[in-house]
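A protein chain is absent from this complex, but the other protein chains hold their places.
Our next item is chain A:
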Amino acid sequence: MELLYALTLGIMTSCGVYLLLRARTFPVVVGLTLIGYAVNLFLFGMGRLATGMPAVIGRAAEHADPLPQALVLTAIVIGFAMTAFALVLALRARGELENDHVDGRGDSE
């Protein structure tokens, strides 16, 4: 399970980095979202991977670490807000600069 998990994160991050370097606002935002997902899963994995363990002491013989779950929840909320903001900003820049390059200029210039 660890290997699968690590590979998933690796592929997601590398796709994210590739899109981030595309220098067009929409791929960049999608790339950041992918990296955000990968980071959230990574944080989640830091509590060690296990199935069927409650995050409460005393319900079962072993319990999962609840803190990474709380951290991930916070990170998801923040990441969601930031992505929404970046998306609105990208749309605004597309409209106002008449171009979707991150520098606001076309490739020809």
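Following the convention adopted for this analysis, a contact is a pair of C-beta atoms (placed from the backbone, for glycine too) under 8 Å apart; a residue touches a chain by one contact, two chains touch by 3 or more; residues count from 1.
By definition in this document, contacts and distances are computed from a predicted model.
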Protein name (UniProt record) of the chain left out of view, among "FAD-dependent oxidoreductase", "Multicomponent K+:H+ antiporter subunit D", "ABC transporter permease subunit" or "ATP synthase subunit a": "Multicomponent K+:H+ antiporter subunit D"
Touch list for chain A against the chain that is not drawn: 20, 25, 28, 32, 35-36, 39-40, 42-43, 45-47, 67-68, 71, 74-75, 78-79, 81-83, 85-86, 89-90, 92-93, 96-97, 102-104
